[in-house]
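Notes to accompany the following structure.
The complex appears here minus one protein chain, its other protein chains still in place.
Going in written order, the chains are labelled A, B and C, and every chain counts its residues from 1.
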Amino acid sequence: MPEKILEVRDLVTQVATSTGPKTVVDGLSFDLHRGETLCIAGESGSGKSMTSLSIMGLLPQPMAKVAGGKVLLRGDDLLKLPERAMRDIRGNKIAMIFQEPMTSLNPVLTIGRQLGEAISTHDPMPGSKVRSRALAVLKQVRISEPEKRLKQYPHELSGGMRQRVMIAMALACNPDVLIADEPTTALDVTIQAQILGLMRDLQRDTGTAIILITHDMGVVAEMADRVIVMNQGKAVESGSVTDVFEAPADPYTRGLLAAVPRLGAMTGIDGPASTNGNALVRGMARPLVTVRDLTVRFDIRGGLLQRVQKRVHAVENVSFDIFPGETLSIVGESGCGKSTTGRALMNLLPWQGEVVIDGKEIDAQSRLQTKSVRRNVQMIFQDPYASLDPRMTVGELVAEPLVIHGLAHGSELQDRVEYLFNRVGLPVDAAKRHPHEFSGGQRQRVCIARALSLSPKVIIADESVSALDVSVQAQVLELLGELQAESGISYLFISHDMAVVEQISHRVAVMYMGQVVEIGPRRAVFENPQHPYTKKLMSAVPIPDPRKRREHFSLITGEIPSPVHGLDYQPDYADLTQIGAQHFVARSAIKSAA
Amino acid sequence: GEGSITVTYKDDVSTLDPAIGYDWQNWSMIKSLFDGLMDYKPGTTELVPDLATDYTVSDDGMTYTFMLRKGVKFHNGREFKASDVKYTLDRVVNPKTQSPGAGFFDTIKGFDTASAGEADGLDGIEVVDDYTVKFTLKQPDAAFLHKMALNFAHIVPKEAVDEWGQDFGKHPVGTGAFMLDEWTLGQRLVFKANPQYHIAGIPKLDSIVVEVGQEPVVALLRLQRGEVDIAGDGIPPAKFLEVMNDPEYKDLVVSGEQLHTGYVTLNTKIPPFDNVKVRQAVNMAVNKDRIVRVINGRAVPANQPLPPLMPGYNTDYKGYAFDPNKAKELLAEAGYEDGVATTLFVANTDPQPRIAQAIQQDLASIGMKVEIKSLAQANVIAAGGEADQAPMIWSGGMAWIADFPDPSNFYGPILGCGGAVPGGWNWSWYCNEELDAEASKADAMADPSQAEARIDLWRDIFTKVMDDAPWVPVFNEQRYTIRSPRLVAEDAILVDPVHIPVHYDYIAVK
Amino acid sequence: MIAYILRRVLQAALILLGVSVVTYALLYMLPADPARQIAGRSATAETVANIREQLGLNLPFYEQYLRYLGNLLQGDFGRSYLQKTEVGELIAARLPATLLLMAGAIFCELLLGLTAGAIGAIKRNTSVDRTLMVVSFVGVSAPQFVVGILMLYLFAVVLGWFPIGGYGTFSHLVLPSVSMGFLGAGWYSRMMRSSMLDVLRQDYVRTARAKGLGRARVFFVHAFPNALLPIIAMIGIDIGMFMSGIVVVESVFGWPGIGQLAWQAIQRVDIPIIMGVTLVSACAIVLGNLLADLVVPLIDPRIKLR
């Protein structure tokens, strides 16, 4: 066994709350060896970040403090070191990468400056040497045009590039231990794949021991040598990655793994999971929603007279149908126009094109759509907390659409609200409480109840489960499926998570740069992806199975280009050609996708 | 001259153009920069020729002939001539000059056309030769010689006025004892002695530094530290007692009288003051002694419009004695037994609002409910100039300080019918045709032999005015000048009744 | 960038135009009649009428205003009614004093305010922090005339450390600057404290610490410039407060700036001066804000001027 570098023993970390100290890391112990990757997994709030901050001595002051235990780095107890000595450890012996590449770099300093600082702090050297070393590490993290990057500011880089810079900074002094706290959570899957691949390659070259913190079991399976699963501050399971995945001892771990959606789990099945895999029998039904040539552009103004100078081509000529009882999913990476499509259907922003819902054409001009049309489409948003007025009780919130549309009042209203609460699995007495008194999953149930209250024919669900922990996510997905089975409601399901989409959809549309590049039955798209972008997307998804680990991420490179163009820009429209039953793929346009 | 002194003022010096300057601060500066045909003997109100060596008056009092002093040089080196006299007065009455003093010269022949801009100059001024100038009047004017001593009649050289145009006031050129050396707007002015001044040995100083923007209290503190020689705004009320009770400073203070009366105007056009009984009642109700106490005894209670120093002051007149009970009775007789409400306007600079409040309390005791409007001076003046705006005005801060020591100056604009017009200064809107006629008669008594009789007539006029009680004369303010110990001058010079605060030409330093 | 500046200047010009209309209209409505004041107390009605005509005061409002505006566009603020001097000249003569005072006050504000705020944030919830915060609360609560008179009394009259008012040397500048800066220092320290607390919680500060940087470096290089950003916008707004403050502070200390000029003019309703000072102040405010907006991108590269 390689040399033991870090040893954590009985670590207890507490945070001060209004009701007294709360233990958030509770007697955690583990060892870390040279060249090893230890994953700490667990759901939100389980204490993963607190653990890493405790080790680094960077707990938020004065709320949190280490209440007991030892953190031994090659035998020295870090917890006993004075701040001065700890500074020599940080960045030098133990380096750290944080979750949010967007906010973890100082916005007012150049990359070169921030990187140079990391180098010269622990190893004072003349400026020119610092520069060449900085350049060297940037090259090491395989960033494009490294010389140029040195002079750039963080906001000029994409998320993936920033995370590369963070890694470069962490590796600048060849640390013994690298702690990466959710380093890829904020990134798109393709970028995530690139970063994970990079970390693996670098580890191979330098032998740095990595503590990788993540809630994504796919990432764990991909990266870990050993795994610790945390729940409520305690390690409930630990062991080698294959042991944990194949023979989880703890019930919590088992539940967790069971809830994780796996890409490929539906291979060979036609319909979504909720229908036991049965495909929708469409028959002669007319489409419930018809969207033709939907285009949304945002103006960017500037110049002397604030004239439109550029446009964001958020959605370009998107067409699709949704049939009664069907779930159509839109997938694609950040910024590709998924949400904009959904919001345009809700008439929440100005759009062009043609939309027919349940036989009624929608007027793109009026923001205040006729109420009757509005009743047929409802929306569930990504962040359930943000989409509920925090000052109202959830009872009022669920009743509100009914009141607005004058559908019920008095005891009838009461009954209806009660029914809805029951339907989404919330206790009826919860109606008097405010949104902040609920958990994330419960809040999303409130949102669903609210959307259901008008008995819409179609619900647009925009990343409605992305913010939830996997176990909760599974429950909500199940609820959505049940509702569909019961009432034949249609969903437009917007998500970037391929595994979830696979589970829930009848049909899938893949969006890239504001256009649909591939659309078809879920099975056809997932099992026989035709467009290069779809392929790339599929291959980037980490599979929560340590045996299916990818050794090379070589397929996945490149960044997504910007959708901002000048006024005279004429987009190349994707020419969708049919290649199978209802399966359409863009052939000529958007070649850069691959 | 030798040495330099520092004088401070709170407000800016606005202009040094003698045709325009009419402020407390610039009045005596202009006097030191320019000379008129006439002047007063330093420290007194006695008229003497200045740029004139002599003058004659025709028997009908309609023609004045001045013989001019020879060899007097303007600061620019040119000799002063008779044509300058004519130019100066033509300029003052020319409406383009916008001189606030133009009206003083309304008795000169040709004034009407000249001041209306219809004629280029005054017909009544004739340049006889370089050293003789003759004035023809349209009516006898007993105060004419005083007017020739006014700043507005101080002689300016045409070429300098032409050169600087509207900015002549910033670049004054005169014949006076001092000339302007430096002027930093808003900060300081430096005057230096005129070596060619026509009176030998004058001025006694080398230079005078005037610093503006200095609060009176600050000025006094600086004077106590020896940084300032004369506090131009006098001893501030806040420091008065302190200074007067301090043996160290007591000797530095010189007091004197000035031609000032502080009064309350009662608008005879607005009820209840359209009733003479009410006006008399108010006269009896105001406790002047207490008001004088409130301003720390820096004044003497007054009972008539004229200040004691003014010829024509009636020493026998007792006025309305303080008698609130009698006042109440009078008010009842006038039909206001249940009291009456009215408004008192006052300028909003200390101590005026305080005095107004003292008056307010006095009137409250006889059942008059007085509301105070404490406004910027300009707004008070504007209100006074409208017949129906200001029932009462306390004149403090804008009060009448005589332009020249002659009783006529206290009548026309402020008590005569001529002033009771929109925009006028007769804020009582008091117009007694009979008295106006008497006033014209008095003004026509220009013959020196009639001087005595003329003064008697004026005395009579002002006593009769008090019967109608359009004013409440409250007090005559005393002058208190404090100077630094190193400054030497006779007391009379330090409280010169014409040059305020001091007669710069006659002071010296140790 | 150029387009941005041009647009902002255009906007500023429009605002100034608005300010001039409103002020002119307000002053037009003032009850005092300038012609009468100029004419003096011995003037006849004809003289007054004549002067009114000369000054164009008998014209309808809009014509008067357009005349004024026309002159203004040629850089002519008109002539003071009572001082008979070019208003531009009067303002120019006094502006340096006001600018000096402003510079002194801003210096005091920033020095005291930023230091106190930063110390408060670093030592948050200690007695040092609490004391500083109470002092800055007093700062924002104390009227400038009270502070001014108090300082004058204490440091000039009683202790004699500084001259009692006046203008000229550095020691003259100290008390007025401090009296004027005290209020702003209070604001800045409170803003700085919360801004700094905000920044110290940011991820990039944690990153900097994770790199093993020393406290001073984390503070000055990473936290300080970021904490400064919201404060720069404040400095722009501050200029408006200054313009109000100078009227009071200059009169307490006898400082020969445009505040005193304005105050004297208001007392005597010398309309051209009031107009001029108002416009100059409005200019300063608008310029201050523009400048602040232009400075921010120099520190913060994320902000692009469009």
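Everything below uses one rule, namely that contacts are C-beta pairs under 8 Å (C-beta built on N, C-alpha and C of every residue); 3 or more make two chains touch, one makes a residue touch a chain.
Everything below uses one rule, namely that contacts and distances are computed from a predicted model.
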(Q) Not counting the visible chains, the remaining one has a UniProt entry; which protein name from "1,2-phenylacetyl-CoA epoxidase subunit A", "Peptide ABC transporter permease", "Probable oxaloacetate decarboxylase gamma chain" or "Ion-translocating oxidoreductase complex subunit A" does it give? (A) "Peptide ABC transporter permease"
Q. Considering the complete complex, which visible chains touch the unshown chain?
A. A, B, C
Q. Any idea which of B:283, B:304, B:360 or B:432 touches the chain not displayed?
A. B:360
Q | Residue, one of A:69, A:401 or A:563, that touches the chain absent here | A | A:401
**Q.** Contact with the hidden chain (one of C:55, C:110 or C:282)
**A.** C:282
(Q) Touching the hidden chain in the complete assembly: which of C:19, C:35 or C:90 does that? (A) C:19
Q) Pick from A:378, A:444, A:495 or A:515: which residue touches the chain that isn't shown? A) A:378
Q) At which residues does subunit A meet the chain that is not included here? A) 63, 343, 346, 348, 367-369, 371, 374-375, 378-379, 381, 383, 386-391, 400-401, 404-405, 447, 450, 454
(Q) Just checking the interface: what residues of subunit C touch the absent partner chain? (A) 11, 14-16, 18-19, 22-23, 26-27, 29-31, 124-125, 133-134, 137-138, 140-146, 149-150, 152-153, 157, 194, 197, 237, 240-241, 243-245, 247-248, 262-263, 266, 269, 274, 277-278, 281-282, 285-286
Q | Interface residues of subunit B (partner: the chain not displayed) | A | 215-217, 221, 236-239, 241-242, 290, 292-297, 348-351, 353-354, 356-358, 360-361, 371-376, 379
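Keep this in mind: only the chains that are shown with their structure count from here on.
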Q: If you tally C-beta pairs in contact for every chain pair, which pair wins? Let me know.
A: B-C
Q | Relative to subunit B, chain with the most remote C-alpha centre | A | A
Q.
Centroid of subunit A to centroid of subunit B, CA atoms only: how many Å?
A. 87
**Q.** Inter-centroid spacing, subunit C versus subunit B (mean Cα positions, whole Å)
**A.** 39
Q | Overlap residues in subunit B, where contacts from two or more other chains coincide | A | none
**Q.** Multi-partner residues of subunit A (each touching 2 or more other chains)
**A.** none
Q: Using the touch rule from the top, collect the residues of subunit A that touch subunit C in their complex.
A: 56, 58, 60, 62, 87-92, 95-96, 98, 100, 103-109, 117-118, 121-122, 153, 155-156, 166, 169, 301-306, 309
Q: Enumerate the contact residues on subunit C facing subunit A in the complex.
A: 3-4, 6-7, 10, 125, 201-204, 206-214, 217, 221-222, 225-226, 299-302, 306
Q. So in the complex, which bits of subunit C are touching subunit B?
A. 30-33, 35-48, 50-51, 54, 79-80, 82-86, 89-90, 93-94, 97, 152, 156-157, 164-167, 250-252, 254-257, 260-261, 264, 266-269
